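One protein chain omitted, others in place.
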C-alpha cells in the first residue's frame, strides 16, 4: 500500500522545545517527519491558531523525525508565533517550493545569509557536510547579540574544511560592516563555484551584482508575501513567476530576467511597492 | 504506483458482440478487465442508459479481458437491454458480492441451475475445469429451445469427467421434469460433497431441503430486488442480511437461519411479498 | 480542552472512565448511549436490519422517510457513486408506506426514530396516528429531500407551510419532533429560527444538495430522474458550516449530518455545535464496521483532551 500524504492539509503539531536564539529570535521544535526530510530552502506554511498563517523556512533539528522553525519577532503574526510556549499547538503544511541544488561536481561553494535568512543555509550546510565539501559561510547580524546559529553551524561543519566569517554592522563581533563588504573582499582572493544566499532582497541583489563580473553561478532564495503557498493566489508573484511554486530558489539566468528582483514586491492587497 | 480503481463508478463499455442464446435470451459481450476477473456468482450493476439499472451475473467470455452478461427478456428493464445492438453503449459497475467458494479438498460437486441462473455456474465450471475436478451439472429449461449454454459447457468441461443432465418441463429434451426431479434421483445413487445452485428461489429452497437428509453442504446464490448493489439501501434484504453485500452466496448454516428464504422478498417500495 | 502532551502518547490510560458513559448524550429529552445515529434512507426499511445496526454500535436508528402510502421510487440508476467518496441519489423516496411500515416495526425494541415525509399538511397527522402508539423514540420530519416534486425541499422552502406542519405535528404527539433541513432556495438560518419558533425539539442539518452527473460517453444524465442529491464527503464543510451557524442562532439541539466518515469528522461536527451526528454514505465505503471505529476514535480523543463526557466539547468552536 502506498501512503498518500496530502502535504497541503494542515498537520497539528505540539511544540516540544523553544530555543532562544537571540533576544528577538526563537526556534520552535516539533515532530514532523515530512518537515524533517525537507530540502534546503523549502518552507512551511505555519498556522498560528486564530492569529495568522505565515511562511517559514524549515529549520533543522538534531532529533530524529523532528524539524523546527526560527522566528524573528516582528509584527502581529510573527509575534504571536514568537510567544508560543512548549506544549502549545501550531499547524503546519508543506514543505513547499523548490530548493538549493547541490551538484556532485561542486567544489567550493560560498553561503551568504543574514538574519533568519540563515535558516535555509543551516540545512544546506548539513548537506554539504555530509558530502564532505569544503565551504565558506558569511553570516551577518546587526550586533553580537543577534548573531544566529554560530555554535550549531561550527558543529555541523566541524568535519569539513570551513571558513566562517561573521559580520556585524556595529562591529561588536567579527568583521565590521555588512555581508557584502566581506564578500567583496573574499571574492578577490578566492575562486568559488557557487553562491547560495538567503536574506533581505536588497542584500541578495547586491550579491547577485557582485557575482556577475566573476561569472560565479548563484542560487538565491527569495521571499514574497505568501497567502496560499501552493500557486493559486499570485500574491507571491515576481514578474511572471510564483515564488512559492517556481521558487523560492532562482539561479543567475532566472534572476537576470526578473526585472522586479530587488525593486518591486506586492503587499497584501497585491499593490506593487518599491524597495 | 498503485492504480486505485473505484469499482462503484460506472464504466461505459461498447457492446462488441451480441449472441442469441435462445428466442428470449441473449448474451452481450464487452471489454472490461475487472469483470473478466470476476469470481463465480459475482454480479454487475448494468446501466441501460435512460432506461434502468439492473443487477446481472457476470457471464464468461472466451476473449481476453472480456466478459459478458446474459439477459432474459422480461419486463421493461431487461427488454431494453435485450434490444441493445453491437456498438451500443452500456454502463457497468462492480463486480459485486461474495462468490462460490471452491475448497481445495472438494472432490465431487454438483451444480444445479435453471434459466439465467446458469450464468454463475458457467464461471464456476471454468474454475472446476482448471482444478481438474470431476463434476455433475443439472440444468433445467422449460423446453428444448430454451436450453442455455449446453455447447459451451460441454467444451469447458471436456477435459474433466462430467455428467451433464438436462431437464425440460415438456420433455422435449433430456429428462422430463424439473431439476429437482433429477436431483432426487441422482442423490440416491451418488455421494456429492457440495451443491452449488442458482436460479428461481423456490427451486433453490427445494434443493436445500433435499440436501438436508444427505447432509451435503450447499452454496446458493440468491436474488433480491437490488437498487444500489453496495449495501446502503436495504432493498435487497433477506432477514438481517443484505444479499448484495453479505451474499449473493449463502451456505447451509446461513440458509437455515434465513426464515425469509423461499418465503418473503421485498418489492421496489420495500414491501414484503410472499412466494 | 487544553492539550495534554503526556496523554498524547498514552491515550488509553484513563481506564476508569467508562467509555459508554463518555459517549452518552441527551437529545431533546431522549437519552442515547452514544451520539451516532443512522441517517435516513440508509438501510432503513427492515426491523431485522435495524436490530443488526443497533447491535453494530449505533446509538439510534432513523428509518427511511415514510409517506402515507407506498412509493416505488424512480427507475434505476437511483444511486451513483461519484468517486471522491460522494454519492448522487434520486431514489424518489421509495418506501413501503405507513401501514406496512407500522406493521414492520410493531415489536420494535431498539431506539428508533421514524422519518416521515408528506406532500401536504394533512399527510402528517395521518402519519403520526399510525406510529404514535408504537415503541419509537420520536420523529424526524424530512423537509429537505431535494429531488422529489412537492415533497421534502419544496415544502422546506415555504416557511409558512413549515410552521403549520410542525404545529400540527406537535399538537398530535408528545414525542420529540426533529426537523431535517437542507440547502435549498431559502436561507437555512431563517428556516432554523422558524422551526424553533414553531415548537420543534431538534434540527437535523443537512440533507443532500441538489446535484447532477452526466455520463460523457453517452452524453446522458445518469440518474433516471436526471437531478438528485449529493451526499458524502463533498457535503462535510457545508454541513459543518450549517451546524455552526444554526447553533449560533437557535437553542434547540442540532444533529449534524453530511459526509461524516471518520471520528475526526464526527468531532468536527460536535465542536461546531452538534449534539449528535448521523451517518449515511460512509456505510457504502466502509461498511458497518465504521460505527465502532468512529466511537473508538471519539473516545480516545475525549481521553486525550481530559473530557469526562462528550457533552463537554459540544460547540467548543464557538468560543473562538
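The letters A, B and C name the chains in turn, as written, and every chain counts its residues from 1.
Everything below uses one rule, namely that contacts are C-beta pairs under 8 Å (C-beta built on N, C-alpha and C of every residue); 3 or more make two chains touch, one makes a residue touch a chain.
This structure is a prediction, so every number in the text was calculated from the model and none was measured.
Among C:71, C:209 or C:250, the one in contact with the hidden chain is C:209.
The chain not shown here is touched by just one of C:86, C:176 or C:253, and that residue is C:86. For chain A, the list of residues touching the undisplayed chain reads 6, 8-10, 12, 45, 47, 49-54, 76-77, 89, 91, 93, 227-228, 230-235, 237, 239-240, 242, 245, 266-272. Seen from chain C, the chain kept out of the figure touches residues 1, 3, 82, 84-86, 88, 157, 183, 185-188, 190, 209-214, 216-221, 226-227, 230, 233-238, 240-241, 244-245, 264, 267-268, 271-272, 301, 313, 316-317, 319-320.
The working rule: only the chains that are shown with their structure count from here on.
The most distant chain from chain C is A, comparing centres defined as mean Cα coordinates. The greatest number of inter-chain C-beta pairs in contact is found between B-C. Taking the mean of the C-alpha atoms as each chain's centre, chain A and chain C sit 50 Å apart.
If you average the CA atoms of chain B and of chain C, the two centres end up 37 Å from each other. With touch defined as above, chain A holds no residue shared between interfaces to two or more other chains.
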